[in-house]
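Only a single protein chain was left out; the remaining protein chains are all shown in position.
Just so it is clear, A, B and C label the chains in written order, and each chain counts residues from 1 on its own.
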Amino acid sequence: MDFTLDSEQTALRDAVRGLLGKAYGSSEDRRTVTKTDPGWDEKTWQRLAEMGALGLPFAEEDGGFGAGPVEVSIVAEEIGRVIAPEPYVEAVVLAGGLVAAAGTAEQRAEIIGALAEGQLVPAFAHTEPGNRYSEVPTVTATKDGDAWTLSGVKEPVLGGARADLLIVSATIDGGTGLFVVQPDASGLTRTSYATFDGGRAAHVAFDSTPATPLGEPGADQSDVIASAVAAAQIAYGHEALGAMAFALETTTEYLKSRKQFGVPLMTFQALTFRAADMYVSLELARSTVTWATLVQLDGGDDAAVLEAASRAKLQVSKAGRHIGQEAIQLHGGIGMTAEYSVGHYTSRLTAIDHALGDGRHHLTALSKTLDDHEAVEPLP
Amino acid sequence: MDFTLDSEQTALRDAVRGLLGKAYGSSEDRRTVTKTDPGWDEKTWQRLAEMGALGLPFAEEDGGFGAGPVEVSIVAEEIGRVIAPEPYVEAVVLAGGLVAAAGTAEQRAEIIGALAEGQLVPAFAHTEPGNRYSEVPTVTATKDGDAWTLSGVKEPVLGGARADLLIVSATIDGGTGLFVVQPDASGLTRTSYATFDGGRAAHVAFDSTPATPLGEPGADQSDVIASAVAAAQIAYGHEALGAMAFALETTTEYLKSRKQFGVPLMTFQALTFRAADMYVSLELARSTVTWATLVQLDGGDDAAVLEAASRAKLQVSKAGRHIGQEAIQLHGGIGMTAEYSVGHYTSRLTAIDHALGDGRHHLTALSKTLDDHEAVEPLP
Amino acid sequence: MKLQLSDEDIAFREEMRTFFTTQIPQDIRDTVAARRELSKDQIVRSMQAMNAAGIAVPNWPVEWGGKDWTPLQRHIWHEEMQLAGVMPPLAFNASMVGPVIAAFGSQEIKERFLPKTANLDIWWSQGFSEPDAGSDLASLRTTAVKEGDEYVVNGQKTWTTLGQYGDWIFTLVRTDPDVKKQAGISFLLIDMTSPGLTVRPIELIDGGHEVNEVFFDNVRVPAENLVGEENKGWDYAKFLLGNERVGVAPVGSTKRTLAQAKEYAKTAGAGGTSLLDDPLVAAQIAELENDLLALELTALRVVANSADGKPHPASSVLKLQGTVLQQAVTELWVDLAGPNALATGAADGSDVPDLARVATTNYLNYRKASIYGGSNEVQRQIIAGTILGLRG
Partner (left out) sequence: MKLQLSDEDIAFREEMRTFFTTQIPQDIRDTVAARRELSKDQIVRSMQAMNAAGIAVPNWPVEWGGKDWTPLQRHIWHEEMQLAGVMPPLAFNASMVGPVIAAFGSQEIKERFLPKTANLDIWWSQGFSEPDAGSDLASLRTTAVKEGDEYVVNGQKTWTTLGQYGDWIFTLVRTDPDVKKQAGISFLLIDMTSPGLTVRPIELIDGGHEVNEVFFDNVRVPAENLVGEENKGWDYAKFLLGNERVGVAPVGSTKRTLAQAKEYAKTAGAGGTSLLDDPLVAAQIAELENDLLALELTALRVVANSADGKPHPASSVLKLQGTVLQQAVTELWVDLAGPNALATGAADGSDVPDLARVATTNYLNYRKASIYGGSNEVQRQIIAGTILGLRG
């Protein structure tokens, strides 16, 4: 059992932190970037690619770098520290993860390498309006000979308009299939808009849109989706850890430096105790999220990873709300302003909370598994 | 709409406060009384009877004083302020309430007058071991000609051993009946023991024990039970208000007078803010409980009273835990000791919380009625 | 004790309900129901409709358009307004500067300002807060130096809500720097078109623009615009802030928003199923309803018992718990919207319900509720100090 980074991992962290620290040295840098489409910085994305960060989770034979969940978690956490708007979890971990897991050798060769090099940014079109956290898509796939078409609506699809390629979940006979849709496919309409955390999402409509099955045509990919979603939930957990750590640091600094009634705010015990509680929330979340990554790394059965991801997401949901809300409250008015950083962290934590199942969603799932175990045992 | 006591009600409050203040002038007085059976003071009970407090809710023709729920609430709150161990809610509101509502004229004449005079203390045997908050008793009533017998176990029955008369709920054909059992009935065994709040409860076993139907033989008394239970829930709410108010006052006094690190505890803002939150909890609970009493007074339909009682009990459950736990915590070590008063208040609040449905029980009930209303409207 | 309203109050409630649900333009109420921001024009039309009916400023002296209502009637007026989705009369006019002018202003200044203030012909902004003052309002630094029959004002105000619409601004300015900080403050009315006065928007975290900074660079203000006496401004401010706290619990609007959330939940589950069938969602809503009931009843206790003019001690609970629940309901909305909550910027053609799109901007925006107008920390300080006597 070991919770420490090795020297290569530390070097990766320092490199990513250096790169992102330059790109988003101030809160204003991020605002500038998020103000114009696609809501993130293509140059920063390229630099991440050059550093190898975009290929980390993929096998070398697919064009990746053969690293693992720990390396992914390092990048995600640094993304979170500066709340970089680049779609690391969305494009690499989630959409890329689906291609790596379900794609044919040709598809992997075509997509993964380009993704790793920053040349191709895919998005996973999965969420549907009015179909909250459902596992049964309303988008349907129809087969005619060897040709498949999709019909229906996905929304909000994160990065859906900018995406060079859409991976789409759709109902097929016998389950849920995954499909690749090209940006210029007929019958495809994508309407982009801003999300509250500075990102972009799209309304994506399919009207008999030609699509290529990802992997074996007609196969039920529900398990693949569940696994990729779990990996993304854990990576989001790390992104949230980075964001929460920064929000707490900023709050702590503010309590030290800001004076009111002639004394620093940290003179007021009611405030410092609340900062202490924020620290408790952060450390508890850090423990669970890191553990979930190690469960992934351990390569145990899928069910164990799914459960660990749920546990991490629940803990992050609680911690994110607590820290996000308190960070603003302890700042007072300035915490409400867009010019100051802390509110953006609260925004981003809110977005992460509600992506891929919020805390209550995961709590409900976990509360149905109480009979499976006597006590929760973290170590094998 | 009026939330103030009239002059007669104020006089009643002052009289009861005076009486109980003498009986339980110190925490030690109460400890002395609760140490020996029956766990309360027969003389204080007599004095309450002489003052008319025991006959308040009953019609004059039954031997009562024809007052209403507000007068009952005044007595209950004063009971709570000193956590007097006398079984006011249990014997008068609950057991007495059942007799008044379901009893025949003869039964009412026989029981209510004696109860009001302090000569007869009844108990309601309703709770069953391993049958949590169930509305279907496992104790059964069997009819043989005009004679009825009961079999089964009730436990814990508050004041069950000292009771001069037991009112017992039992399953009959077509519902739940109520029965009167004399203390010397054959096949009746009562085993008394102490409860954590200084009271007494009993294991009460019926083995073909002769019993007289309360009211019409064979009638389903479920609605009568629900109404009497609702009245007792509201009265318990007032008892809890008295206890919470005192617990907060004691805590506040302690924060003012106790010094640590050379300064009074109230210098520590983290502590005074928590006292402020206790005040908020208390006032919110006071509003809901008082309102429930007015709903009773208003004489609207039974369903409205039952709902109001649930709402009051939920609010009291939350407030009682909050205030009870914080009162001890803000006192520190001394709050843990039996010689000091505050822990006994926490004990009593815990007992009230779990009697007649705890907060979660009532929350579950209320969450099934969301469709019945657009918003909760307090005023008719 | 009794539960019912008097017949008179029931009739009054009915009258208010009818007025607010029929006499306020529907587009305004629709915007509120959509949880969207009202435009300046809508706010003006709404208040003017109330003023035309004589009920925009009931808390003012009768001679200036006030009503001799009981505290309970004023409460009913306020609640019915919120339940009907009507924005209360602009607080800067109706609850802040108006009462101060009516109480402390000269006859001339009353005549000059009160009618236009009641009718929102003048849009007032509030110039109290300053960047370095925070909750320590009295440490303000904006100065007003008397030169002849003018004051020359220099300094900066901030958190000026809706200042972009302001015609005039009422300010606290330091007129005597050499005395205890509370003693050297005056209450000055300033025309916002005056040379040297600039308004700079502050963008908030929800992307909206509702607060501003206001800069004063040698702004010359006629001395006749002083309210009351020089250096007595702190007394007037305390009077104003005291008014502000009465009936501050936003019970009616939270109640309406919660009922609306419950309605939304009925089809917000996967495939249009009801989220009320999710026991955890149902329990959360039931608990919020119960907490809100307790708050409403507390507000009723306060108004029922404050006929003698003394504020009821429980009134300080209202702002604190009022914002707690207001924020809890905005958080519930985000939970109900779930992943659809991300569609903040969606326009026509989106399949995400509009109420899901606005959920998070409202949530983020209402984080302010526990900060502005006396933060929850200040409220706890008041309860601990004033009610419980715990003075650190």
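The working rule: a contact is a pair of C-beta atoms (placed from the backbone, for glycine too) under 8 Å apart; a residue touches a chain by one contact, two chains touch by 3 or more.
It should be emphasised that the depicted structure is a prediction, and the values quoted were computed from it without experimental measurement.
S.K.: Pick from B:18, B:299 or B:332: which residue touches the chain that isn't shown?
M.R.: Here the residue in touch with the unshown chain is B:332.
S.K.: Quick one: which of A:115, A:139, A:172 or A:285 touches the chain that's been left out?
M.R.: Hidden-chain contact among the options goes to A:285.
S.K.: Among B:71, B:110, B:155 or B:239, which one touches the chain that has been omitted from the display?
M.R.: B:155
S.K.: Could you please point out the subunit C residues that touch the chain left off the display?
M.R.: 279-280, 283
S.K.: List every residue of subunit A that touches the chain not included in the displayed model.
M.R.: So the residues of subunit A touching the unseen chain are 1-6, 9, 70, 248, 252, 255-256, 266-269, 272-273, 275-277, 279-280, 283-288, 290-291, 293-295, 297-298, 311, 314-315, 363-364, 366-371, 374-376, 378-380.
S.K.: Residues of subunit B in contact with the chain that isn't shown?
M.R.: So the residues of subunit B touching the unseen chain are 127, 129-134, 136, 138, 153, 155-156, 158, 191, 193-197, 199, 201, 203, 258, 260-262, 268, 270-271, 321, 325, 328-329, 332-333, 335-339, 343-344, 346-347, 350-351, 354-356, 358, 360-361, 363-364.
Please note the rule applied: only the chains that are shown with their structure count from here on.
S.K.: Taking each chain's centre as the mean of its CA atoms, how far is subunit A from subunit C in angstrom?
M.R.: Computed from C-alpha means, the inter-chain centre distance equals 38 Å.
S.K.: From the C-alpha centre of subunit B to that of subunit C, how far is it in Å?
M.R.: Their C-alpha centroids are separated by 42 Å.
S.K.: Where does subunit A touch two or more other chains at once, residue-wise?
M.R.: 268, 270
S.K.: Residues of subunit C touching 2+ other chains?
M.R.: If we look for residues of subunit C contacting two or more partner chains, we find 377, 380.
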